[in-house]
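Take this structure first; my questions come after.
Now for subunit A:
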Amino acid sequence: MSLLEVTDLTKNFGGLAALSNVNFRLEESELVGLIGPNGAGKTTFFNLLTGVYVPSEGDILLETEGKQTKLNGKKPYVITDLGLARTFQNIRLFKDLSVIENVMIALHSKSGIGTLHSIFRTPKYYENDKKLREESIALLKIFKLENKLDTLARNLPYGEQRRLEIVRALATQPKILFLDEPAAGMNPQETAELTDLIIQIQKQFQITVVLIEHDMSLVMNVCERIYCLEYGRLIAEGTPEEIQKNPAVIKAYLGGE
Partner candidate 1 sequence: MLKVKNLSVNYGMIQAVKDISFEVNEGEIVSLIGANGAGKTTILRTISGLVRPSSGEIAYMGKDIAKDAPRKIVEKGLIQVPEGRHVFKGLSVQENLDLGSFTRKDKQNISADLAHVFERFPILAERKNQDAATLSGGEQQMLAMGRALMSKPKLLLLDEPSMGLAPIFIKEIFRIIQDIQKQGTTILLIEQNAKVALQISDRGYVLETGKVVLSDTGANLLQSDAVQKAYLGG
Partner candidate 2 sequence: GETAGSEGTTGGDGSGVVIGGNFELSGGASAYGTPMSNAVELAVELKNKDGGISDEDVTYKVYDNTSVAQEAASVATRLATEDKVTAIIGPATTGDAVAQTPVLDRAGVPAVLPAATGDMVTMKDDETVWEYIFRVCFQDSFQGEVLANFAQNDLGAKKAIILQDNSTDYAVGLTEAFESVFGGEIVSKENFSDGDTDFNAILTNIRDKDFDVIFIPGYYEEAGLLIKQAREMGITQPILGPDGFANSTLVELAGADNVDDIYYTGHFTPNSENPKVQDFLKAYEEKFGVEADSFAALAYDAANLVLAAVETAGTTDSKAVTEAIAKTTDFEGVTGTFSLDENHNPVKSTFVIELQDGEEAGNTVVSPK
(Lines give C-alpha, C1' and ligand atoms only; values in the text may rest on other atoms or scores of the structure.)
Protein backbone atom coordinates (compact mmCIF):
# COMPACT_ATOMS: atom_id res chain seq x y z
CA MET A 1 0.00 0.00 0.00
CA SER A 2 1.43 3.37 -1.01
CA LEU A 3 1.18 6.42 1.15
CA LEU A 4 -1.00 8.12 -1.43
CA GLU A 5 -2.67 6.51 -4.39
CA VAL A 6 -4.42 8.45 -7.08
CA THR A 7 -6.34 6.52 -9.69
CA ASP A 8 -7.90 7.82 -12.88
CA LEU A 9 -8.19 11.34 -11.55
CA THR A 10 -10.14 13.60 -13.88
CA LYS A 11 -11.25 17.20 -13.64
CA ASN A 12 -13.43 18.95 -16.18
CA PHE A 13 -14.13 22.67 -16.28
CA GLY A 14 -17.13 22.96 -18.52
CA GLY A 15 -15.96 21.38 -21.73
CA LEU A 16 -12.29 21.60 -20.82
CA ALA A 17 -10.61 18.53 -19.40
CA ALA A 18 -7.92 20.11 -17.23
CA LEU A 19 -6.90 16.68 -16.00
CA SER A 20 -7.75 13.29 -17.44
CA ASN A 21 -7.23 9.84 -15.98
CA VAL A 22 -4.11 10.62 -14.04
CA ASN A 23 -2.61 7.79 -12.00
CA PHE A 24 -0.12 8.77 -9.38
CA ARG A 25 1.36 7.32 -6.23
CA LEU A 26 3.62 8.46 -3.45
CA GLU A 27 5.71 6.43 -1.05
CA GLU A 28 6.83 7.48 2.36
CA SER A 29 9.65 10.06 2.48
CA GLU A 30 9.94 10.58 -1.22
CA LEU A 31 10.83 13.71 -3.13
CA VAL A 32 8.75 13.77 -6.26
CA GLY A 33 8.63 16.35 -9.03
CA LEU A 34 5.67 17.31 -11.18
CA ILE A 35 6.47 19.12 -14.39
CA GLY A 36 4.67 19.99 -17.56
CA PRO A 37 4.02 22.87 -19.89
CA ASN A 38 1.93 25.83 -18.84
CA GLY A 39 -1.69 24.90 -18.46
CA ALA A 40 -0.93 21.20 -18.29
CA GLY A 41 -2.95 20.82 -15.11
CA LYS A 42 -0.28 20.72 -12.42
CA THR A 43 -1.84 23.28 -10.13
CA THR A 44 -5.24 21.74 -10.77
CA PHE A 45 -3.80 18.43 -9.61
CA PHE A 46 -2.67 20.00 -6.33
CA ASN A 47 -6.03 21.64 -5.93
CA LEU A 48 -7.77 18.31 -6.30
CA LEU A 49 -5.53 16.54 -3.82
CA THR A 50 -5.88 19.27 -1.20
CA GLY A 51 -9.64 19.59 -1.52
CA VAL A 52 -9.85 23.01 -3.12
CA TYR A 53 -11.55 21.39 -6.11
CA VAL A 54 -13.70 18.28 -6.12
CA PRO A 55 -12.64 15.68 -8.68
CA SER A 56 -14.96 14.92 -11.58
CA GLU A 57 -13.82 11.31 -11.56
CA GLY A 58 -11.25 9.08 -9.95
CA ASP A 59 -10.09 8.36 -6.43
CA ILE A 60 -7.57 9.83 -4.06
CA LEU A 61 -6.62 7.39 -1.33
CA LEU A 62 -4.41 8.23 1.61
CA GLU A 63 -2.94 5.65 3.93
CA THR A 64 -3.71 6.47 7.53
CA GLU A 65 -2.87 4.01 10.28
CA GLY A 66 -2.84 1.05 7.94
CA LYS A 67 -6.17 1.92 6.33
CA GLN A 68 -6.89 3.76 3.13
CA THR A 69 -8.97 6.92 3.49
CA LYS A 70 -10.70 8.41 0.50
CA LEU A 71 -10.01 12.12 0.23
CA ASN A 72 -12.42 12.94 -2.60
CA GLY A 73 -14.94 15.59 -1.63
CA LYS A 74 -13.44 16.19 1.80
CA LYS A 75 -13.02 19.78 2.85
CA PRO A 76 -9.54 21.29 2.65
CA TYR A 77 -9.19 21.63 6.40
CA VAL A 78 -10.03 17.97 6.93
CA ILE A 79 -7.48 16.96 4.34
CA THR A 80 -4.90 19.19 6.01
CA ASP A 81 -5.68 17.49 9.29
CA LEU A 82 -5.08 14.15 7.64
CA GLY A 83 -1.58 15.30 6.75
CA LEU A 84 -1.52 17.03 3.38
CA ALA A 85 -0.14 20.56 3.28
CA ARG A 86 0.59 22.92 0.43
CA THR A 87 1.91 26.23 -0.77
CA PHE A 88 0.29 28.30 -3.49
CA GLN A 89 1.49 29.30 -6.92
CA ASN A 90 0.27 32.84 -6.33
CA ILE A 91 1.44 33.48 -2.79
CA ARG A 92 -1.44 33.47 -0.35
CA LEU A 93 -0.01 34.56 2.95
CA PHE A 94 -2.07 36.26 5.63
CA LYS A 95 -0.65 39.54 4.45
CA ASP A 96 -1.64 41.85 7.27
CA LEU A 97 -0.46 39.51 9.97
CA SER A 98 3.05 39.15 11.25
CA VAL A 99 5.40 36.39 10.26
CA ILE A 100 5.02 34.53 13.51
CA GLU A 101 1.24 34.84 13.47
CA ASN A 102 1.17 33.26 10.04
CA VAL A 103 2.94 30.25 11.45
CA MET A 104 0.97 30.07 14.69
CA ILE A 105 -2.26 29.97 12.70
CA ALA A 106 -1.05 26.94 10.85
CA LEU A 107 -0.18 25.28 14.15
CA HIS A 108 -3.66 25.92 15.49
CA SER A 109 -5.53 22.94 14.16
CA LYS A 110 -3.05 20.43 15.58
CA SER A 111 -2.03 22.06 18.80
CA GLY A 112 -4.21 25.12 19.32
CA ILE A 113 -6.47 25.58 22.29
CA GLY A 114 -10.22 25.85 22.75
CA THR A 115 -12.30 28.98 22.70
CA LEU A 116 -13.26 28.91 26.36
CA HIS A 117 -9.70 28.48 27.56
CA SER A 118 -8.78 31.48 25.45
CA ILE A 119 -11.56 33.71 26.66
CA PHE A 120 -10.95 32.94 30.30
CA ARG A 121 -7.17 32.85 29.97
CA THR A 122 -6.76 29.69 31.95
CA PRO A 123 -3.23 28.62 32.88
CA LYS A 124 -3.54 26.04 30.13
CA TYR A 125 -4.00 28.84 27.63
CA TYR A 126 -0.72 30.48 28.62
CA GLU A 127 1.11 27.19 28.49
CA ASN A 128 -0.27 26.47 25.08
CA ASP A 129 0.47 29.89 23.69
CA LYS A 130 4.02 29.66 24.85
CA LYS A 131 4.36 26.29 23.22
CA LEU A 132 2.93 27.59 19.94
CA ARG A 133 5.36 30.47 19.96
CA GLU A 134 8.34 28.29 20.64
CA GLU A 135 7.40 25.81 17.95
CA SER A 136 6.87 28.60 15.46
CA ILE A 137 10.20 30.18 16.23
CA ALA A 138 11.93 26.84 15.92
CA LEU A 139 10.45 26.37 12.47
CA LEU A 140 11.23 29.91 11.39
CA LYS A 141 14.82 29.46 12.45
CA ILE A 142 15.28 26.68 9.94
CA PHE A 143 14.27 29.12 7.24
CA LYS A 144 16.30 32.00 8.62
CA LEU A 145 13.26 34.06 9.31
CA GLU A 146 13.70 34.24 13.07
CA ASN A 147 14.73 37.87 13.04
CA LYS A 148 11.58 38.93 11.19
CA LEU A 149 9.06 37.55 13.66
CA ASP A 150 7.00 40.71 13.91
CA THR A 151 7.32 41.93 10.33
CA LEU A 152 4.04 41.98 8.44
CA ALA A 153 4.00 39.30 5.79
CA ARG A 154 3.20 41.86 3.11
CA ASN A 155 6.42 43.71 3.78
CA LEU A 156 8.65 40.74 3.19
CA PRO A 157 10.59 40.56 -0.05
CA TYR A 158 9.26 38.05 -2.50
CA GLY A 159 11.77 35.33 -1.77
CA GLU A 160 11.09 35.45 1.94
CA GLN A 161 7.37 35.34 1.31
CA ARG A 162 7.87 32.10 -0.56
CA ARG A 163 9.90 30.70 2.30
CA LEU A 164 7.33 31.77 4.85
CA GLU A 165 4.68 29.93 2.88
CA ILE A 166 6.74 26.77 3.18
CA VAL A 167 7.18 27.24 6.92
CA ARG A 168 3.49 27.78 7.29
CA ALA A 169 2.71 24.60 5.41
CA LEU A 170 5.22 22.68 7.49
CA ALA A 171 3.61 23.94 10.64
CA THR A 172 0.49 21.92 9.94
CA GLN A 173 2.71 18.90 10.59
CA PRO A 174 2.10 17.23 7.27
CA LYS A 175 3.01 13.81 6.03
CA ILE A 176 3.03 15.12 2.50
CA LEU A 177 4.04 18.61 1.48
CA PHE A 178 3.01 20.04 -1.86
CA LEU A 179 5.04 22.96 -3.17
CA ASP A 180 3.73 24.89 -6.18
CA GLU A 181 6.58 26.68 -7.96
CA PRO A 182 8.51 27.61 -4.82
CA ALA A 183 11.36 29.12 -6.81
CA ALA A 184 9.31 31.40 -9.04
CA GLY A 185 10.60 34.94 -8.83
CA MET A 186 13.86 33.90 -7.20
CA ASN A 187 17.23 34.48 -8.70
CA PRO A 188 19.62 31.57 -9.29
CA GLN A 189 21.42 32.27 -6.06
CA GLU A 190 18.24 32.10 -4.03
CA THR A 191 17.08 29.06 -5.93
CA ALA A 192 20.25 27.25 -5.00
CA GLU A 193 19.67 28.01 -1.34
CA LEU A 194 16.10 26.80 -1.63
CA THR A 195 17.29 23.55 -3.15
CA ASP A 196 19.35 22.77 -0.11
CA LEU A 197 16.58 23.76 2.18
CA ILE A 198 14.05 21.43 0.59
CA ILE A 199 16.38 18.51 0.87
CA GLN A 200 17.10 19.41 4.47
CA ILE A 201 13.49 19.57 5.60
CA GLN A 202 12.60 16.42 3.78
CA LYS A 203 15.29 14.63 5.77
CA GLN A 204 14.68 16.37 9.05
CA PHE A 205 10.92 15.93 9.15
CA GLN A 206 10.82 12.63 7.31
CA ILE A 207 8.06 13.80 5.03
CA THR A 208 7.13 13.29 1.44
CA VAL A 209 7.55 16.32 -0.77
CA VAL A 210 5.86 16.92 -4.11
CA LEU A 211 7.21 19.78 -6.12
CA ILE A 212 5.87 21.67 -9.12
CA GLU A 213 8.64 23.70 -10.65
CA HIS A 214 9.74 25.07 -13.97
CA ASP A 215 13.31 25.64 -12.83
CA MET A 216 15.09 22.49 -13.95
CA SER A 217 18.15 23.17 -11.83
CA LEU A 218 15.93 22.71 -8.81
CA VAL A 219 13.83 19.80 -10.04
CA MET A 220 16.65 17.72 -11.37
CA ASN A 221 18.73 18.28 -8.25
CA VAL A 222 16.22 17.34 -5.60
CA CYS A 223 13.68 14.94 -7.08
CA GLU A 224 13.96 11.19 -6.92
CA ARG A 225 11.09 10.64 -9.29
CA ILE A 226 9.38 12.97 -11.71
CA TYR A 227 5.96 12.94 -13.31
CA CYS A 228 5.30 14.93 -16.43
CA LEU A 229 1.88 16.17 -17.50
CA GLU A 230 0.77 17.55 -20.81
CA TYR A 231 -2.77 18.65 -21.65
CA GLY A 232 -3.98 17.03 -18.46
CA ARG A 233 -2.50 13.64 -19.25
CA LEU A 234 0.47 11.92 -17.75
CA ILE A 235 3.06 11.58 -20.52
CA ALA A 236 6.03 10.33 -18.54
CA GLU A 237 7.23 9.10 -15.19
CA GLY A 238 10.74 8.26 -14.09
CA THR A 239 14.02 9.31 -12.53
CA PRO A 240 15.45 12.71 -13.47
CA GLU A 241 17.84 11.04 -15.88
CA GLU A 242 15.05 9.16 -17.58
CA ILE A 243 12.88 12.21 -17.81
CA GLN A 244 15.63 14.38 -19.21
CA LYS A 245 16.08 11.88 -22.01
CA ASN A 246 12.42 11.19 -22.64
CA PRO A 247 11.62 12.46 -26.15
CA ALA A 248 8.01 13.26 -25.32
CA VAL A 249 9.11 15.39 -22.40
CA ILE A 250 11.74 17.13 -24.44
CA LYS A 251 9.28 17.87 -27.18
CA ALA A 252 6.48 19.10 -24.91
CA TYR A 253 8.39 20.72 -22.13
CA LEU A 254 12.14 20.99 -22.07
CA GLY A 255 12.63 21.99 -25.65
CA GLY A 256 15.52 20.78 -27.79
CA GLU A 257 18.88 22.42 -27.46
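Keep in mind how these were chosen: all candidates are chains of the complex that A comes from, given by their letters.
Basically, a contact is a pair of C-beta atoms (placed from the backbone, for glycine too) under 8 Å apart; a residue touches a chain by one contact, two chains touch by 3 or more; residues count from 1.
From a predicted model like this one, the values you see are computed outputs, not experimental measurements.
Asker: Just give the number of the candidate touching subunit A here, out of 1 or 2, all from the same complex.
Answerer: 1
Asker: Provide the residue numbers of subunit A that touch candidate 1 in the complex, in ascending order.
Answerer: Going by the criterion above, the answer is residues 13, 16, 35-40, 42-43, 89-90, 157-160, 181, 184-192, 214, 216-217, 252-255.
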